[in-house]
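One chain of protein is taken out of this complex; the other chains stay put.
Should a chain be cited, it is by its letter among A and B, assigned in written order, with residues numbered from 1 in that chain.
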Amino acid sequence: MTSKVARPALSLAVLTAALALPALTGVAHAQGTGTPLKVWTRSVGTQQDAYKAIGKAYQTKTGQAIEFTFASTDFEQRFARAIASGDLPDVVVNDTAQLGNLLSLGVLSQVDRNKVVGNKDIVAAAWKSAQGVDGKYYGVPSSTQVFELYIRKDWRTKLRLPLPRTWDDVSKMALAFTTKDPDGNGKNDTYGMVIPGSTTRGYASWFLSTFIWQAGGDFVQPAANNTFRATLDTPAVATAVKYVRSFICTKTAQPNAINAVTSDTAPSFYTGQAGLYLTGPYQIGTFDKELGKDKYEIVSFPKGPANSDALAEGENSYIMKSSKQQQNALAFASFLASPEGQKIGMTYAADGIVVRLPINGKVNAATVRNDPRWASIQAVYAKNGHTVPNVPNWTPIRLLTGEGFNRILSRCDSNVEQELGTINTALKAELDKQKVLAK
Amino acid sequence: MTAARRRAGRETLVAWLFLIPALLAFAYFKFLPMVEGIQLSFYKVNFGGQNTWVGWDNFRTVVNDPDFRAALVHTLINGVSVAVLSAVIALLVALALQGSRRSVFFVRSAIFLPAITSVAIVAEIFKLLYYPSATGPLNIVLGWFGVPAQPFFSSPDTALGSLVGMQVWKAVPYDAAIFIAGLATISKDLYEAAAIDGASRWHRFLNVTVPGLAPTFTIILTLAIIRGFRVFTEVYATTGGGPAGSTDVVMTRIYKLGFETFDYGLASAASTLMFIVTAVLTAIYLTWSRRKA
Partner (left out) sequence: MTVQTTRQATAPSRSTPRISWGRPLRWLVFALLLFVFVAPFWSVLMGALSSRALRSGELALVPNGLTLSNFAQAWKTSSPYFFNSVIVAAVALALQISVSTLAAYALARKRFVGAAVVSLLILTTLMLPEEVISIPLFLVMRDLPLVHLKLTDSLWGMILPVVGWAFSIFVLTEFMRDIPNELEEAARVDGAGDVVIFTRIILPLVRPALGTVTIFGFIMIWDQYLLPLIVTNNQKLYTLPVMLAQLRADELSIPNVFLATTFIALLPSMVVYYALQRYFSAGLLNGAVKG
C-alpha cells in the first residue's frame, strides 16, 4: 500500500509519462494492464450483457480487463458501503443529474477534457452535462436521451384520432382511450396517460419537469454571481402542474399513478392498460418485444404553452478520485464514448440498450440501429432537449420537489398556487444550503 | 453459610458462561454498532474525509422538521391500530378455530401463510389486491356488497388505513396461533365452576377467558409496539411515504433524510431519538401491565 505521501507523487509521475506519449494510439499504457479496472453501472437484465460486451471489446483491444459491478435501486447503499470502506471502484457510470451529489461527497476526479481521446467528437451538449458549477469537468459523457411520447397507434387509428398537436389534444386522446374501449374487448379497462407520480426517488418531479419547461417555467432561474432564484411559484409552473393533475383527477391516467414508479409504468403501457406514455427510449426494445413495432408510435410531446422542450438526461463515466488507475479509467471512459464503444452499447442487446442516443457526433442512432424511428428521437434531443438546472446538487431538489408535487397531485381540490408557494420556500432553503441562493 | 454462598457464586459463574455466546453476538453486532450510531448523530458524516462535529444540530433538524413530526404521529397511529385490531381479530379467529377436529387443524395451518411470508412479498401482494380501479381484486369483492371502488393506497385519506389493513392481515394468523395456545392453557375447571354458578356464556368469556389471556395480550402487544416503530418496508415498498406524505413513518423519513442524500449523521440522530421513544414506551407499557397483574 503506497503511503499517503507517495501516492500523489506516483500519480504525478504517471501523468507526466502519459503526456509524453503520443496521443495517436488512443490508449495510454502507463499503468500496465494487469489489474482489472473496476467499473460500476446501474444496469439490469440484458443491459448487463451489453456492458460486458463493451468490456470484452476493450480487453481485446487493449489487454485491460474490466470487472463490472451492476447495481440497481440498491445503488445508494452499496455505494455508501464502498465509500465507507475506502473500496470505491475506478469508474462509476451513472446519471448526469447525480454529478453534483457525487461531487459533494468528494469522490470525483476532475477530468481534463483534452485528455479524452476523441473529445472533440463528443457533442457540446453532452459535455455540458459533465460540467460542475465551477466550469470544470467531472465525467466523460457516455449516453444521452430525451423524453418523447409513446402512443398506442392501434388504439389511435381505431378511434380515428389524429396525432396530437397540443396539450389539449393529448387530454382529449387520454379521455377517448379511457372511455371509448380502444382495444375493443367490451370492458372498461383502458386508460389514457401513464404517470409515475411516486415520491420515491423524486419520480413525480422527474416526470413533471418536461411540462414545467413546456409551460415556460422552471424550477430556478440563474441570477448574478452564480446564484439562483427559486421560481416554482409562477403561473407557468402552476399551469404545468394543473395539467398533469387533470389526468389523474379526470381518471384518465392509470389508477395507481400517484404511487407508481417506473417499474410499474412500463408494464402499464405494454400490457395494454394505458395508451400514452411520456418516457425515454430505453424501453423501445421491450415495447417491440411485448407489443410489437406496429402497435405503437413515437412522437415528440406536443407543444406546450411556451415551447416543445422535453427532459434530456444522460449518463457520464465518473472517475473516482481514489482510483489508482486514473489513466486507465480515463482510457476506458474514452472508449465508451468512442464510436466503437457507443455502437456496442447501442446495439448489443435490443431490450438492454446502455447507450440510448450517442454522445459521439460521428455516430448516427438511426443508421447504426437500422431503425428510422431513432432519427426522430435524435431530432427531438437536438431541438428540444432540456437538461436540469445547473445547480451544485440537483438530487435534494429533485427529492423535495418530488414530494411537493406528489402532494399536489394527490388531492384534486388543493390550491395549486398555495402549495407551490410552500414548495418554493423549501426550495429556497435548499438553495441556501447549497450556498447559491440569490440575494 | 459459606457453602451456600459458594454455590451461589458458582451458579452465577455458570450462568454467565452459558450467556457468553449470546452476549458476544449482541455486543459485536448490536450494541457496538448502536453506540457508534449514536456517536455519529453528533457529526456531519463525510465519507471522503473527516467527520465534522455538529453537536445537537442534527437532533434540532429532526425535531424541527414538520414532516418528521407528522411521521411520528403516523407511526403511533399505525402501531396502535395494528396492535389493537390484529389482537381483537386474532382472538375472534382463535375462538373460531379452537378444538382438535381435523378440519380445524387444516384451516389453522393453511391460514398461517401470511405469517411466514416476508414483508416485501406481502407488500407486492397488497399492491395488487388494493389496485385502485373498479377492477382491482379487493374492489371487486367490495362491489359484491355494493361498496364503491376505493382508492386504498392512492388517496391521502385512505392510504394509512390501507396500510394498517395490510399489516393486520399479516399479523392475525400469528397472533391467532398464540391465542389458541393461550386459550388452551386456561383450566377447564374454571369454566366448569363458572357454569355451575350460572354464568352465561358471555360472562364466562369476560370473567374467565379474558383474565386468563392477560399474559398472552401482554406478549402480543409488547411485540406489536416494538414492531410498530420499526415499520419501514411495508411503507417504502407500497407508497414510499406518499401520497402527500400521508403514510410517512419515522423510518421512511430517516431513509429519505439520511440515506437518499447520504446524510448519515442526520439519519443516526433521528434513529437515536426513535430508539429512545421505543424504549420509553415499552418500559411504560411493561410497568403498567405488571402493576395491573
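Rule of thumb we're sticking to: a residue touches a chain if its C-beta (ideal position, glycine included) is under 8 Å from a C-beta of that chain, and two chains touch if they have at least 3 such contacts.
What you see is a predicted model, and the numbers here were worked out from it, not measured in a lab.
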{"item": "Residue touching the undisplayed chain, where the options are B:73, B:88, B:184 or B:284", "value": "B:184"}
{"item": "Which residue of B:54, B:71, B:87 or B:208 touches the chain not shown here", "value": "B:208"}
{"item": "Hidden partner chain, residues of chain B it touches", "value": "8, 11-12, 14-19, 21-23, 25-26, 28-34, 36-37, 40, 93, 95-99, 103, 107-114, 116-121, 124-125, 128-129, 131, 133, 135-137, 169, 172-173, 177-178, 180-182, 184-185, 188, 191-192, 194-195, 201, 204-205, 208-209, 215-216, 218-219, 226, 229-230, 232-233, 237, 251, 254-255, 259, 264, 267-268, 271, 274-275, 278-279, 282"}
{"item": "Hidden partner chain, residues of chain A it touches", "value": "44-47, 69-74, 77-78, 80-82, 84-85, 87, 189, 254-256, 261-264, 266-268, 270-273, 282-283, 286, 290, 351-352"}
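The rule we apply is simple: only the chains that are shown with their structure count from here on.
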{"item": "For the chain B and chain A complex, residues of the former touching the latter", "value": "46-49, 127, 131-136, 153-156, 236, 238-246, 256, 259-262, 264"}
{"item": "In the complex, chain A residues that touch chain B", "value": "76-77, 80, 83-84, 101, 105-107, 187-189, 197-201, 255-259, 261, 321, 395-396, 399, 403, 406-407, 409-411"}
